[in-house]
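Everything on this sheet refers to the single structure shown next.
All protein chains but one are shown in place.
Chain naming follows the written order as A and B, and within any one chain the residues start at number 1.
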Amino acid sequence: MNNLKKEKNIKLLQGNEACVEGAILAGVRFFAGYPITPSTEIAEGMARRLPRLGGKFIQMEDEIASMAAVIGASIAGLKSLTATSGPGFCLKQENIGFAAINEIPCVVVDVQRGGPSTGLPTKPSQGDMMQARWGTHGDHPIIALAPSTVNEILTLTIKAVNFSEKYRTPVILLLDEVIAHMREKVEIPTQKDIEVIDRKKPTVPPEEYLPFKPDSDGVPPMANFGEGYRYHITGLIHNYKGLPTSNSQEIDAFIRRLHNKIQKNVKDIIINEKYFLDDAKIALIAYGSVARAAERTVKLAREEELKVGLLKLLTIWPFPFEEVNRLAQQVDLIIVPEMNLGQMVLEVERAAQGRCRVVSYSRVDGELINPIEILGKIQEEISK
Amino acid sequence: MKQKKLVEIYQNNSVKISVDREWCKACGICIEFCPKDVLIPDNQGKPIPENIDACIKCNLCELRCPDFAITVEGVKEKDE
């Protein structure tokens, strides 16, 4: 038994440190960033870890440049990640759009703090949920994940890198100040225990390579710069060759494909967890640090013989429309507690299509939502 | 590589001047700055090597052409 104990690599890690561990395990070998609270420990961890693995870290002159460098490094073949918080996330948006339109794998960690503007640098928030979806202009596809424990930060960082490689898309990892800075016991998996996905490479010779012609899964194989496949990348809407197009048919097909490569794979991308939902008449839908409180609320409610369950969202975007729609048919009431004025509740309402009552519970004072107040909200709604 | 269309070739014993009339946008740079006044404009403003015998093969027209529309090569004996 003693041996087994030794083999397990169990550590007390801060959320941001777990993100570094996950990134390294997933094969991230390039990080470009800019110091910003409450995400800075990720940059510090990467600065320490990457050179030991022959990887590269660079502190760029600003948030915009870090996003650009991350995309550049990915095109040249290194799995790349950056980390930031609200104000920096704003600045990164234009280049996130560039990564989306050019299908460049990369991961952006946004450790959410109170906003708008400088807001509350050291206090948690879930105010960037919609920005994660719609932050850059134009219709663009995105994947966003939101862990609620330090252990989930590690596993979802690996997932985020894998999704970015598999679907050739930027992936947003939404942390919040609470889980980023809290410390929890984490079992760090060994390399052989985890699945690592690499971008698929072209199988045709360079003269036949069409860099933006999708395979049947909607994702084009990706040649890294320098591998003998000479091609063009542009933020302009482009054809299969990667050259700008103004052909309306090509444009329409291109934009729809970008979305479909995500939408057609929602089964693979959407991850969530259910607590006591089987017989539930009241459902909580929560994510991030609020999901921790909601889980506790379920236990407290069950002690009072209230049939309350929790749907914990780990994938935020694409939104689990079908799942929430089914849940809305089962329960009488859905409560969505969030550290914002009600962002994901709007999606829940859309998905519920009026099949049950949907209620928002908001907190925007920089304090974490606690289990008792969610329980109070349940009781208040029941008595209505 | 596909053949360029509409390339006009002017040649004498020592030099061959090619003008791609499709790519030329008639900016007039080659004509104005030719040190030997080899080129004159046609009715569209595109160059014609009217004085090809004066050409000293300095290639400045080719180097300054923004449209890669004019080239100058020396003619070797065996090509004649």
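Operating definition for what follows: a contact is a pair of C-beta atoms (placed from the backbone, for glycine too) under 8 Å apart; a residue touches a chain by one contact, two chains touch by 3 or more.
To be clear about the criterion, contacts and distances are computed from a predicted model.
**Q** Given the choices "2-oxoacid:ferredoxin oxidoreductase subunit beta", "Acetyl-CoA acetyltransferase", "Putative solute:sodium symporter small subunit" or "Spore germination protein KA", state the protein name listed in UniProt for the chain not shown.
**A** For the chain not displayed, UniProt's protein name is "2-oxoacid:ferredoxin oxidoreductase subunit beta".
**Q** Of A:16, A:40 or A:95, which one is in contact with the hidden chain?
**A** Of these options, the touching residue for the absent chain is A:95.
**Q** Based on the whole complex, identify which of A:77, A:189, A:342 or A:366 touches the chain you can't see.
**A** Touching the chain that is not displayed is residue A:77.
**Q** Out of A:65, A:222 or A:327, which touches the unshown chain?
**A** Per the contact definition at the top, the residue touching the missing chain is A:65.
**Q** When the complex is taken as a whole, what residues of chain A touch the one chain not shown?
**A** 30, 32, 48-49, 51-52, 54, 56, 58, 60-62, 64-66, 68-78, 80, 94-95, 98, 224-236, 243-244
**Q** Spell out the interface residues on chain B facing the chain that's missing from view.
**A** 1-2, 4, 16, 18, 22-23, 25-29, 32-33, 60, 62-68, 71, 73
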